[in-house]
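Here it is, the structure in full.
Excluded from the complex is one protein chain; the other protein chains are retained at their positions.
Which chain is which? They are A and B, in the order written, and residues in each are numbered from 1.
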Amino acid sequence: MDSGDASGYSAGVDDDYESLLSTTDAELLKRAWRNEKAAPEILQFEAALVQRSREQIQLMEETVEEFSKNGVDPLTVSLYQMDLDRTLFLLRSYLRTRLQKIENYAFHIQKTTDLWNRLSKQEQNFAERCVDDMEQHLDQSVLSKLPQGFKSHLKQSSLSLADDMVPEPQLDQYVICRSKRFLGAFQLDDSGEEPVNIEANDLYALPYKSIKPLVESGQIDLV
Amino acid sequence: MGSQSDPHAFAFSAAELEFLAEDETVEIVPNMRLEPLHLISGDFGPFRPQIATQVPLWLAVALKKRGKCTIRPPEWMSVEKLTQVLEAERDSEKFQSLPFHYVEISRLLFDHAREDIPDIYMVRSLIEDIKDVRFHKIGTGLEIISKEVTYALRLKNLSAMEANIVRPFVTQALQTFHKLNTSEAIPESGSIPSRQRQPVNQRDKRVLKGR
């Protein structure tokens, strides 16, 4: 399903010259964390950003170590350590949020190419293991004891046309979002509703589904 | 497997919002010397006695806890400004513009820098009052949703904490309105019984057999 927008994008750096100049990795990581926490489905893994953040963390760890060795005053060391801890928290929480989504929707993610491609290599390994474990569990506890035709962990019966037992995230769920800039009249996809004017820096509650492309292109942030 | 809609699954905790608020900048006046800090979150300092400088709140609080600085409360946290906001807040249906993290910032400063805030009792009670008026308005604002069913809700000037508190309620309510509205408008597939005794549109039904 919706494989239409599977193209690789990296969040929010397209035409956003201004914010590109002023946005630090710390800010970008915070934004990725917020979006990931607030979006019902798993978003594109921020590979480059995570890589850079990891490097920064490592560098900072070395710095802190060096400082303590060289007898730099404890205040400075502790401030560097705090900054490091904050970044570590963001990165861990970001990765954990994703793992949680993978756990919840492992089957769905595995069979949806678009979603599968959003995962990092490690996440794909994790997802595979989740799927294997879940399959094995369902099989051992229930499915193997059912009659032929009811043994699938995806389909209710062999008559089912689709995989109708696979939990999916609810994309029509409402989210709260904010745009840094005026986006103008915005048409929500379904029904003949009046378009919504999206002003800069205002909060809106909208169905995730309707702003999904804007989240993906970095034009709108979830909060 | 998580298919049930957990109302908290997508909200932030108050502590997480506080974490975000700690990155807001605030002015401090150090009483010591310290070389510039080159942190992941940015470069700050140098710190010189009696020379004001801008730092993130978490850094300010860390220095303050160690008695290394005083914190200058932000401009909006003065009795004068807050009195104006409170009045405007009471006079108008609209929400006044306050910092996105005003709830968290004020709590952090009350907790860690009380002696740096002039007229702290007054400031604190003004902020409490503003918060109460705004929460009351959120209640009446929510009523409006029910009068004119909308698909999009604009929450102008709502702060991070306020939005987070109403999030579970508002998002679920909007979704219910949406669902009820569309169930009325769309003629559903099941409305015309299929001729053949072929089993239906299995797409979004839990089929009998499978249970």
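Basically, a residue touches a chain if its C-beta (ideal position, glycine included) is under 8 Å from a C-beta of that chain, and two chains touch if they have at least 3 such contacts.
Here is the rule we go by: contacts and distances are computed from a predicted model.
Enquirer: Choose one: "DNA replication complex GINS protein PSF3", "Exosome complex component MTR3", "Methyltransferase small domain-containing protein" or "Mitochondrial inner membrane protease subunit 2". The correct choice is the protein name in UniProt for the chain not shown.
Expert: For the chain not displayed, UniProt's protein name is "DNA replication complex GINS protein PSF3".
Enquirer: If the hidden chain were put back, which residues of subunit A would touch it?
Expert: 156, 162, 164-170
Enquirer: For subunit B, which residues touch the unseen chain?
Expert: 1, 3-5, 7-8, 11, 13-15, 18, 107, 111, 135-136, 138-139, 142-143, 145-147, 149, 161, 164-169, 172-173, 176-177, 179-181, 183-185, 187-194, 197, 199-200, 203-208, 211
The rule is simple: only the chains that are shown with their structure count from here on.
Enquirer: Need the CA-centroid distance for the pair subunit A / subunit B, whole Å please.
Expert: 20
Enquirer: For a test of understanding, state which residues of subunit B touch subunit A in their complex under the given definition.
Expert: Touch list, subunit B to subunit A: 1-3, 5, 10, 12, 19-20, 22-23, 34-35, 37, 39-42, 58-59, 62-63, 66, 68, 150-158, 160, 163, 167, 170-172, 174-175, 178, 182, 185, 199, 202-203, 206-207, 209-211.
Enquirer: Mind pulling up the subunit A residues that touch subunit B in the complex?
Expert: Interface residues on subunit A, with respect to subunit B: 24-26, 30, 34, 37-40, 56-57, 60, 75-76, 78-80, 82-84, 86-87, 89, 103-105, 134, 150, 155-157, 159-162, 164-165, 167-168, 170, 172-176, 188, 190-191, 193, 196, 199, 202-207, 210, 223.
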